[in-house]
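What follows is a single structure, written as structure tokens, with notes after it.
All protein chains of the complex are present and in place, except for one that has been dropped.
Residue numbering begins at 1 within each chain, and the chains themselves are lettered A and B in the order written.
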Amino acid sequence: MHRNSRPKIGLILSLSWFSVCIFCAIFGDFLPLPKWDDYDYDNSAARMFSKGHILGTDYDGSDILSGLIHGSRTSLGISILSVGAALIVGSFLGILAAYRRGFIDSILSMFFNVFLSVPTIVLTLVLVAIFSSPSLDGSSTELPRELVLIISLTIVFIPIIGRLARGTALSWTGREFVLVAESIGMRRREVLIRHIVPNVMPALISLFVLGIGFVIIAEGGFAIIGVGTQPGASWGSMLAKNRGELTLAPHTALIPATVIALTVASLNYYGEYLRSRIDDRESRI
Amino acid sequence: MTGLGKEHLRQASDALLRVEDLVVEYKTGRGDMFQAVAGVSFDIMPNETVAIVGESGCGKSTLAKGVMQLLTTKSGKVVLSGVEITGLGKEELRQVRPNMQMIFQDSIASLDPHMTVSQIVEQPLKVWGRGTDQERKEKIEDLLKSVNLDPDVVGNRKSTEFSGGQCQRISIARALALEPKLLVCDEPVSSLDVSIQAQILNIIREMKNRYGLSLLFISHDLAVVRRISDRIVVMYLGKICEVLTPDQSLSPAHHYTQALVLAVPMPDPTIRRQRAVLDGEPPSPMYPPTGCRFRTRCAAMTTICAEQEPQLREVSPGQFVACHHPIV
Partner (left out) sequence: MTSLFSINNLAVAFHTDRGELNAVRGVSLELNSGECLGVVGESGSGKTVTWRAAMGLLRGQKVKITGSVRLRDRELIDLSAEELRELWGTEIAMVFQDPMTALNPVRRIGSQFSEALIKRLGLSKEDANIRMLELLRMVRLPDPKSLIRKYPQQLSGGMRQRVMIAMAIACKPSILLADEPTTALDVTVQAQVLDLLGDLRKELSMSMVIVTHDLGIVAGYSDRIAVLYAGEVVELATTTELFANTRMPYTQALLNSIPKLTDSPGSPMQVIEGAPPDPVLVTTGCFFAPRCQYATDRCRAEHPDLVDSGDGHIYRCFYPLGKGK
């Protein structure tokens, strides 16, 4: 099998950028920078490259660079956790539906189709309203906003992944090598794990990567309509918080926007690259 | 033609495989049910090769999968080494599987693209926990060598790198790992080039002799089947129409078998013969003709053919035909 000896530039760039983001998300706290929520009203809306603030500050004085680094943890955390959880649950259900067919398949497919028809935003609004808003009498327990967002996004993604997993698995279950595995005397469970899952997973990984990008943007959208995280705690909410400043201090909004764009572009690039690699391989079979 | 005739079956206690009145139903996409295998009986003795010959739609592949119990059979029984496997529960059936193995027509799709050749051949041994790691390694090498593949060269490569013929060899090695008594071959050479066909058929023959196997060989090619089988069963539209030996196959008693023989292309321009003796197409298996299923295309058809299903009767030693007016 031939491989291009020179890896693509785009691949190197996107993976580098994403590694930087992950690094910030994990180790961000240890960097010698002002805290992201240190409001420094004297220094508000400072320009880029001003003293002590490489990327400038927000309208309330919080350092943008710190905000970005802290935000990486929130944004990436929410997206990776939600899509990841959906990947685990969705692929399990989808593959199960494809292998068992019959009644189980009908139930699961119906389940997928029902949940696919629920709009993301409506679902998030409802869940946030129920679980993450302070109630009028202050007595109900409040779940952290991030957790609620993760849950709602997971619920949204499970059917998407589930359907893809089911479709992909179906294309494999008809193949002779599955029959061969059964004829050797493998138990059904083993056949699923050893034969079907390894062949279905590559397609799902690609969807996982693309999904992370989608959620990062979705999170920004939530922030803008007011159900996002605490303002400034994530990239999306930084963008939302500063969107009124576009005329006076555009960098406060544009910088988080750029970071979001770069990250999503990197993820899309990598996700598409994975998908084309898989298509290449599958077409040969 | 009928599945009710059992004259051609031999002593039950001697047989390795005995199939009686097997019926397999198929559901089409639209939900209609029809019998792909409509009451078939035959047997295979130890060390014998029995071939099932027929054209597309006759149910031979379905029969093979039914014998292997890879799909649910509606009725009838399959007895392997005296054990009736049709009624067995899931786990009991699983225990029987090492005694019968199968290779398929699409050799490339038969191999998991994720696994290396060694892993594929080793898999049956791992499933049943046979031998130590070292013993398994030796067995894999031995198996690959016996199908003319060099274990050092192919062992670590993924199956996607190989041609159809090579993949079929790998499948054969895998099928023999558990040393089964019965090897079911479902059109194993139909999609291969002629020169590769010969290689694979020879390997199958060698393996049969080496391991003392019985073979159930499914094919549409009568010329191939004559070379390697001891007994030939001809199927049409879900039923058996004739059972005969390769020698007898050139003078068949059933009109369908006769048409098959005449249709086989002969690479010899000096032989001039009428090749196409059959008119039209086979009827749909969903609406089989009453009585003898072949009657709609048979030149010797009379009224009794529509009323009564013919039973398999012996017309000469070892030759059984289900026909009201067999060719004499």
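In the analysis below, a residue touches a chain if its C-beta (ideal position, glycine included) is under 8 Å from a C-beta of that chain, and two chains touch if they have at least 3 such contacts.
What you see is a predicted model, and the numbers here were worked out from it, not measured in a lab.
Participant: Which is it among B:Ala12, B:Met33, B:Val153 or B:Ala223 that touches the chain not included here?
Facilitator: Missing-chain contact among the listed residues: B:Ala223.
Participant: Identify the residue among B:Leu201, B:Val233 or B:Ala253 that touches the chain left out of the display.
Facilitator: B:Leu201
Participant: Specify the residue from the set B:Gly31, B:Gly129, B:Pro269 or B:Pro317 that touches the hidden chain.
Facilitator: Residue touching the absent chain, from the options given: B:Pro269.
Participant: Touching the missing chain, which residues of subunit B?
Facilitator: Given the touch definition above, subunit B has residues 55-56, 163, 165, 193-199, 201-202, 205, 220-224, 226-229, 245-247, 249-250, 259-270, 272, 275-278, 280-281 touching the missing chain.
Note that in this section only the chains that are shown with their structure count from here on.
Participant: What whole-number Å value describes the gap between the mean CA coordinates of subunit A and subunit B?
Facilitator: The computed centroid separation for subunit A versus subunit B comes out at 52 Å.
Participant: Quick check: in the complex, which residue numbers of subunit B touch subunit A?
Facilitator: 65, 68, 70, 94-95, 97-98, 101-102, 104, 106, 108-114, 123-124, 127-128, 160-161, 171, 174, 178
Participant: Which bits of subunit A are touching subunit B when the two form their complex?
Facilitator: 1, 175-177, 179-187, 190, 195, 198-199, 281, 284-285
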